[in-house]
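Note that one protein chain of the assembly has been removed; the remaining protein chains are unaltered in position.
Moving on, here comes chain A:
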Amino acid sequence: MNKPLRRIAIFCGLLVLTLLLRDNWLQYVKADTLKTDPKNRRVTIARYATPRGDIIVDGNPITGSTKTTSKSSLNDLEYKRTYKNGPMWAPVTGYASQAFGANQLENLEDGILTGNDDRLFFRNTLNMVTGKKQQGGNVVTTLNAAAQKAAYNGLKAQGGKGAVVALDPSTGKILALASYPSYDPSSFAGTSDTDAKAWNKLQKKYDPSDPMLNRALRETYPPGSTFKVVTAAAALENGLYTSADENTDSPLPWTMPGTTTQLKNEGSIPCKNATMRIALRYSCNTVFGKIGADLGNDKMLDEAKKFGFTSEQYTPVRSSASVFSDGMNTSQTALSSIGQYNTAATPLQMAMVASAVANDGKLMKPYMIDELQSSSLDPVSKTEPQEMSQPLSAKNAQILQSMMETVVKDGTGKNAQMNGVTVGGKTGTAQHGVENSENPYAWFISYAKLPDGSSPVAVAVVIEDDQANRDDISGGGLAAPIAKSVMEAVIQSKK
């Protein structure tokens, strides 16, 4: 009987071996996947087990943590997130809710904020030895509180939907990131019925104004005339025209090639063979439409791509990709070159356009996290400014600057003029809806240049207001004053 016994011994050994292999697969190979699965309740428990680290603006936290007070003994989440001035900062922070998960910075930097990040391992081990409780680290943002306040209050005073993005052209630091209407992430940070109600009320199906949409990063709008800055850059870069004051080859009226449709200008403005400076000042559709048609789809797309179109930006919060189409015919290219047809841009994208021009042609990668800190404020990692591309040469950038400065000095952007500061900008009024049936979007992009030649801020503002009177909507009227107050706030805070 001993031979089968030995075989049974081997068989039992194999049973145990199978279990050991399975366990290795489960607890070694698949461990991280299972451990970080958002449905795994432990992820939420860990997120709220300790006072969460803070998100910091200008040295002051814009978030906080409070002990969860719950009548139920089953609450396994110890701390709850709080927000200071939640609606204003929501596009930056995102939310961290016990019941509804987290997004944006709260989600992306969850490891630092909870203190579970591997980079904090040494410190956590030290804390464990010294008996201190694990604490979350801080996320220090690049934002400027005054600029953000100006942006948010400007949008709020306007009352319609809209967004503002302000960048520091020389570094790519995001200085303001506002979206309106907004929401208060504190209102649904907990797990109570009140929190659930607040959350439901904010969902798009119950609130058509979609307050939880981050318009600054995630909504694309037809950029309208503000896109003419990109078209002008393409003309200069491709050598179609070499100066701002050279007459262009622009017939009026102009019938788009391959069609019988005439491209129209707004009102009777001096666009026939106008220089680019004049054309930008009066926002001539015919001139820039023709430039686009002359350059062709490929060259226009190349230039747009250099400004960041067609790709998502990671700030590290992801932005939607802005659109400039490929494979268009000449008339479609002409329409796209004045920011119509398929062309669509996020407010961040248009701020990047203004910023690249202001920074003598160099586009810096936009970012909003300056530094990650441990709980004892030691730096864990610091973001270094990074050049993303060079959409135009320094010489051409200066030509374009002078054109944009004319727009503010004499043209459609007069509302953005500031004392002692040179401002360059471009208005935009983009049509949308079938047959231009809906209210247009009001755009304004601009930058400020100090007497010493440095340029501390570039802004993009967009307002979509379906309540407003159609005639009132023009980039110069609605959007430029907000851009101006944001630029002022940045310049004031630098002093």
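Operating definition for what follows: a contact is a pair of C-beta atoms (placed from the backbone, for glycine too) under 8 Å apart; a residue touches a chain by one contact, two chains touch by 3 or more; residues count from 1.
Definition applied: contacts and distances are computed from a predicted model.
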Practice task
Consult the UniProt record of the chain that does not appear here and report its protein name from "PadR family transcriptional regulator", "4Fe-4S dicluster domain-containing protein", "Carbohydrate ABC transporter permease" or "Cell division protein FtsW".
Solution key: "Cell division protein FtsW"
Completion exercise
Of A:34, A:126 or A:394, the residue that touches the missing chain is A:34
Completion exercise
Interface residues of chain A toward the undisplayed chain are 1-9, 11-13, 15-16, 18-20, 22-24, 26-28, 30-35, 37, 39-42, 45, 73-74, 76
